[in-house]
Each structure stands twice: as C-alpha cells, then as structure tokens.
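Pasting a structure here, questions to come.
Heads up, one of the protein chains got dropped from this complex, but the rest are sitting where they should.
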C-alpha cells in the first residue's frame, strides 16, 4: 500500500523529468528504423535484440545506481516516516525499474504494431524479445541498486564500479571466454564453457536469443554437450532459471543491505 | 479436300486398330474369394498385354515375377505383403505397368538389396500410384531405360541406417522420370548412381535417416520443384557434371553434418531458384567448379554457404541471404575466382548514397568470427556478443584473416525478387 504511494509519486516525478520518455523514444526510433530496413523479418528482430542486449544493461546498471544517489533526500525523508524499509526499498526499485521496462516494451512494441509486424512475424520471437528486455531491465537496475548501496557515501566509486561491471560483463568477459577457448580448446571444455556463459547475465540473455534465432547454427556444432543442451527444452529452461537467479540475487542482497543500512 | 480425306481414313483406321487391340487384351482378376487367389498365379495365367487386376485384400506373397509385359492394377486397398520373406515384386519385362496397388514388407538383409519393387534390366516400365510400406528398399531400378515413377508413396519406419535401404534407388539407368513421389523414413530418400539424363520433379523426401537425395556419377539430370526437408544429413550430390537443380526447397536439416545441399566435385551445373531455409549449413561446396548459383533464397541457416577453397570459378549472383547466422564461410584466405556479385545480404552494413539500389561499399560475407569458429568450434557460443561484433567490425575495416577477394562489390540494398 505504502509502496504504491511511493511508486505513484516516483512515476509522476520520472515523467516530469522527460528522461524516461526520451528513453522510450530511443527504442521506438530504433525499432522503427530496424523494421523499415530489415523488412519486418527475423533480421529486424535480431537487430532489435542486439541493441537491447547492449543498451538495457548499460542504462539499467548506471541509472539504477545514479537513481539511488539522486533520490537520497527522498529516501531519508521517508525513512523517518512510519514505513517499513522493505516497502520503501521495493517502492524505490519499482519506481525506477518498472518505468524503464515499460519504456522499452512500449517503445519497441509500437513500431511492431503500426508496421503490422506483430501479425507477420513470429509471436514467439516478439514475446521472447520483450520478455528478455523486461527481465534484463529489472536485473540490471537491481545490480545498479546494489552498487549504489554498497558505495552509498561515494558516488564516484559506485558509478565507477557500475560502469566497469557493465564493461566487464558486456565485453571483457567474452574476451576471457574466447581466450580460454583458444587456450584449452583441445580439452573437453564444453561444460565449463556453458557454466561460464550461464554465470554472466548478458551472455545468458544472448544465448536465449541464439536459441530462438540461431538454432540451425547451434545444431551444426560438432559436440554432444551443446547439442543435448540446446536441442532440448532443458537449454531454454536452464537459461531462464539462471536468469531468474541473476534477477533475484542482487535484489535480495540489495534489500538486505538497505534493511541494515545506517542513514 | 484431299488432305482431309486422307486424315479421316487414317483416323478411322487408327480407331479400328485400337479397338481390335483392346479386344485382344483381356483381364485376369485376382481376388481373395475368386478362382485366382494369388497374384503370381494371375500373372502366370495372363498373356503379354493383359491386365492383372487385383481386388481389395491382403495377399501374402513374395518374389512375384513379372516376366511378361502386363499391367498390374490394384483396387482399393489391394496389398501385396512380402511378409519379410524376400523381394515382393520383381519386374523383368519391358513396358510393365504397376498401378494403384500397395506393396508391403520386403525382407531386409545385408547381402541382397531386397526391395518392394525391383526393376532389373527391364525398360519403359511405369510405376504409378503405388504405396510402398516398410520395405527394405522401396523401388529399386537397375539397368533400366525410359522408366517412369510417378506419384508413389514410399515410407518405412526403420530406425537405423544399417537395417534400412533407400526409398528410390537407381543404378545404371537412363532417361528415367521420377515425378511427384513422396519418400520418408528410408536410409536415403532417393539414391542415384551412374544415372544419366533423369528428370526428377515435384518429389518430396523427408525424415530419411541419411540423405533426402544422394547422387553420384549421374550426369545431365534435372531436379525441379522437389522438397527435401528434415533429413539426417540433408542432401548430398557428388562426382557429377552438368546437372540443373532448379526451384527446389531444402529445409530444416539440422545437425553437425547436415546440409541443405552438399556439393562435392560437381561441375558446370546450375543451382537456381532454390530456397535453403533453416539448415545448419545451406549449401556446402567442395572441389566444385564452374557452377552457377543464382536467384536462390538463403533464409535463417546456420551457415548459408560453406565454400571450400578447392572450389573454383563458381558464380553466386542475385541470391538473397537473409538472417543467416553466417553468410559465407571458407577454410582458407584464398579465393580462386569465385564471384559473389549482385547478391542481397541482410548483414550488409553499407549505404547507398547515389540511390541506385547497389551498396556503395563492397560487402564481405566472410566474418572473422566464422574463421574463429572454424578453428575452435566451441567459440560458437559467443555468437552475437558485443566482443564478436567488435572483432568483425575491426576485421571488415582491415582484413587480416578473411579472404580479401571474397567480396560482393555490388551488394543489393533490397532483396532480389
């Protein structure tokens, strides 16, 4: 109930800041352009998912951290009011993560509707992309919150860690994986590789996209481990469960941190 | 006037001749409750040119020999069941017709190529509307000329390659027509060896254990409007020259050695108007030269084209490459005169400032990443990662590992119709 009051206020505040509208517009323009140039087929979907994999984690983690710093006054004001900390935490989180997710989903869906792509393209692919985008938004906003709470007194440190983490998860991590593949390629490394991929939420989301759009290539791989993993329902369910874990753990940690924190 | 008279006379004469013929030809009826209860007996009692008419029912018989020119015609569910004892029907006479009948359960074996219908050394045979179920080989043609297989339905449900033969098997045949047949569940759907001048059209071959079609040493054949989908290894064609592969569909062949179509030592042939959809590899070319690959659709394959460097002088033009994981991959930095101009590539990232429909910068369909995957297949898991995109972009800017001459200098901005 009190979370809702907080949510309502924050949404109003975010809308007034116009930032969130701009964020949604970015997706609208991108999706529109991709559908225009990609002939509404799987090519457009792939382009949209590529942008999504790049942009959502970056915006989520940075803005998640920044937001906690920006709303510090608001938080302190509310903490002295009769409200329990979990409600306040979820109010703060929902106040940012939900509008971000909605901006993405609506921004991406509108061009799909007016171009008729929603009818012509595979519904499963569209839903997968929208769902993944939403999960990624919640996940990385949660991570941003976590960093901000860990370094609550030092914004530069918090934002720095957030940015470096994104860079690590988005690029460097895969670089290390690639190096490992070339260093240990002669050993049976499929299982460790899968484990590595599952340990990075961006890779996890990316592999879910691969399962939808590149299954023909994945099935062309010579190796029973990948084939068994990707060829069955297990692949998608394991990937999704890991994604849920990745969503849950930072939020759970953040909430505990928020609960025990001195303001 | 005179001409008219002559034609009239000729026509009347022809009609007379025909009626006399049909008066001579008689029909022998085989039925479960009639005088003749065995197909073989029916054939034995028939004269050349007669029709052996098989009434509805299941006739457990094997090694039935057709040694004179007859028409074997069935009615309703007329089933000849070989009971896994041997060949079911053996055709030895020219111009035999087998029509509207079912042939089930030939013997399976390793020493002999048992088949539902075997035609050996007989020419101008016609097999039409025959349903072949659970035979080792379906229709087996050896040393046959001018034979026609039309609208047959050939299925088997064997699980392993070793106890399954081919659906339609041709060995040393000439000028055969294979039209509108359906083959599923065999080892190879269609298998040709030393076949000359065959015309294969409108067939559908799917869910076979190995290949949808497998042919070698079979020159001057034409394949048209066939569908090959979801076969264990896709389609493999080898050691052949001068074939036309036109307007076929190659789809849903998934696996580490599954190809929409594999070409090995195929020369001077055309591959046009085909669609390759959802295959692990769309078109694989090895040691193949001077082929023309034009106007095909490559959609959502793992690899649209794998071109081995020992393939030379092939032309790829006016093809559409849409949403494939990899567009072209190869195994060398060398490219021997294979030309890739005028295709549409959905991975093309160039621009068209002069708006003439042709991209202003060339397209490099071979990504650096495809070479990495070639070297270390496990890295496939990094597909579509930012890192890989960055590596590809760097390579496009300054090619170091990808073949420099394998480019499309006239990439189309819109799909080619």
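When the chains are written out, they are named A and B in that same order, and each has its own residue count from 1.
Please note the rule applied: a contact is a pair of C-beta atoms (placed from the backbone, for glycine too) under 8 Å apart; a residue touches a chain by one contact, two chains touch by 3 or more.
Keep this in mind: contacts and distances are computed from a predicted model.
**Q** One chain is missing here; what is its name in UniProt, given the choices "Copper ABC transporter ATP-binding protein", "Membrane protein", "Cytochrome ubiquinol oxidase subunit I" or "Carbon monoxide dehydrogenase"?
**A** Of "Copper ABC transporter ATP-binding protein", "Membrane protein", "Cytochrome ubiquinol oxidase subunit I" or "Carbon monoxide dehydrogenase", the absent chain's UniProt record names it "Copper ABC transporter ATP-binding protein".
**Q** Which of the chains on display does the removed chain touch in the whole complex?
**A** If we consider the entire complex, the absent chain touches A.
**Q** Have a look at A:78, A:96 or A:148 and name the one touching the chain we're not showing.
**A** Reading the full complex, the residue touching the unseen chain is A:78.
**Q** For the chain that's not shown, point to the residue among A:5, A:120 or A:232 touching it.
**A** Considering the complete complex, A:5 is the one touching the chain left out.
**Q** Name, in rising order, the residues on chain A that touch the hidden chain in the full complex.
**A** On the side of chain A, residues 2, 5-6, 9, 13, 16-17, 71-74, 76-85, 260-263 touch the unshown chain.
We adopt the following convention: only the chains that are shown with their structure count from here on.
**Q** Taking the complex as given, what residues does chain B use to touch chain A?
**A** Of all residues in chain B, those touching chain A are 254-258, 278-281, 300-303, 322-323, 325-326, 346, 372, 375-390, 415.
**Q** Applying the document's contact rule, which stretches of chain A touch chain B when the two form their complex?
**A** 38-39, 41-43, 46, 50, 53-54, 170-171, 174-175, 177-178, 181-182, 185, 189-190, 193-194, 197, 202-203, 206-207, 209-210, 213-223, 226-227
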